[in-house]
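Note that one protein chain is taken out, while the other chains of the complex remain in position.
This part shows chain A:
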């Protein structure tokens, strides 16, 4: 962590490049030093590639119905079987991955930006601003993500945008907390004090000198919370608060498959496993990254 303020390498002029460089260097180190992160990353990248290629590699149209072959088990024509409307489950899974990933990535990106900004402001200014902001965050954090998600989506209505907003909202306090704590200690460090002495503006100190130092913590939280986001999205869709059918989403597929579970297990089982694998991959990444930034845990494992 102290690397960023003592690094002898020429520093990029651009703030964004500095942040991105930090993030890349940290992720690269974690990937090479920890096998669990590597396994998680490989699975995650594979799912992303499959999702991007979905329109080209799907054997069938994900929404084309063929009532004559409905609820079939796995076969050579349909590797994972067909659902109640005779749609190919594999094709629907591949397309569904896009929604899980887009909602997971966008909602957590939104939460990271809003949350770290809020935490940065609370920790940097301290005092009354800090107390009020963190009290509000604590109230939101007190709610389980799923319950909060149900309430918000029920109120806003189930669309891709609203689901992203609702899930982002549940994760904002976590990022505010994670950003605030190191800011409070960093504020007292010499290099930040030197910034004050040189007459740098609050904004410059916050974004140029403090933000790069909390990047590793934020990346760890982001991967763990993205696991929660994917799980929440799937759970909401399972409850019936997902993107409207016939759009293929994993949670929605499980919901439809569950209604016919006595006739065919595959419609409910395969999308369930898909959610599990994606969440597991994200948790593996997050766990490995956490070990990489925590020296104590690192030596333990």
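Heads up, the rule we're going with is that a contact is a pair of C-beta atoms (placed from the backbone, for glycine too) under 8 Å apart; a residue touches a chain by one contact, two chains touch by 3 or more; residues count from 1.
The criterion applied here is as follows: contacts and distances are computed from a predicted model.
Participant: For the complex's missing chain, which UniProt name, "Peptidoglycan glycosyltransferase MrdB", "Protease", "Glutathione ABC transporter permease" or "Cell division ATP-binding protein FtsE"?
Facilitator: "Glutathione ABC transporter permease"
Participant: Among A:160, A:184, A:269 or A:293, single out the residue that touches the unshown chain.
Facilitator: A:269
Participant: Using the touch definition from the top, which of A:72, A:107 or A:283 touches the missing chain?
Facilitator: Checking each option in A:72, A:107 or A:283, the one touching the absent chain turns out to be A:283.
Participant: Can you list, in ascending order, the chain A residues touching the missing chain?
Facilitator: 135, 138-139, 142-147, 150-151, 154-155, 157, 227, 231, 234-235, 238-241, 254, 258, 261-262, 265, 268-269, 272-273, 275-276, 279-280, 283-284, 287, 297, 300-301
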